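A single structure is presented below for examination.
All protein chains but one are shown at their positions in the complex.
Note that the chains are named A and B in the order they appear, and that numbering of residues resets to 1 at the start of each chain.
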């Protein structure tokens, strides 16, 4: 566990037609946000997200090629290979109100997206390979 | 994108039987919170939420006339027509643990609701009509 102090706070929206994960990552990198948390709501033109196969140690991806609400998207920002990295989980809903979700992947296309990002200041928070899970986790 | 500083922070609960979106809006307006973010958990006696038809440019609403958990509710506060406006997305769950969600609408009735609101101080954040989506989005 690490203790942090508040850095900058941002509200903004992402461009229609852009890639949700790439655009979020761009905001984070252009503003040199190395550590933080965020949340986002909006809608997408289509979604792609992953499920981690804990035994096989690989992600299985699902795509939904439909217009969807982003009912929840949130996560954190830390360093992977020295670069700011966005770890996001997303939940989307369809016309019937049914919801689907997972680990946000590229190829999720923004219709509208409003984000809140809270930068945190403190010790560098780096992801390194974790043998127990096969994931890149915080080394703390 | 805009940069903000922290304003006031509130924790509170909303009255049983009240309308979730109206009660949240009331808290926001009575405290003159013009910009901010919030999150909320609790339960409802029934729910109503919307799905935006991106081509038809109108909301389609779904009602669930059941007791439900609020497993996620979050969003932001900004100005619409000069008044503080709450934009919230909600996810509810039923007795089987199945989840449903969308854009929070009026006619969602509170059973219990615990909120966290973070006011943000900075440039006025106003919603104006966005031609590309047909929605009222932040003009930044």
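Operating definition for what follows: a residue touches a chain if its C-beta (ideal position, glycine included) is under 8 Å from a C-beta of that chain, and two chains touch if they have at least 3 such contacts.
Owing to the predicted nature of the structure, the values given are computational and were not obtained by experimental measurement.
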item: Chain not shown: contacting residue from B:3, B:45 or B:107; value: B:45
item: Interface residues of chain B (partner: the chain not displayed); value: 6, 8-13, 16, 27, 39, 41, 43, 45, 67, 69-72, 91, 93-99, 111-112, 114, 116
item: Contacts of chain A with the absent chain, listed as residue ranges; value: 1-6, 35, 37, 39, 49, 51-55, 60, 62, 64, 72, 74-76, 78, 87-91, 99-103, 120, 125, 130, 132-133, 135, 137-138, 140
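Quick note on the criterion: only the chains that are shown with their structure count from here on.
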item: Approximate Å spacing (C-alpha centroids) for the pair chain A, chain B; value: 21
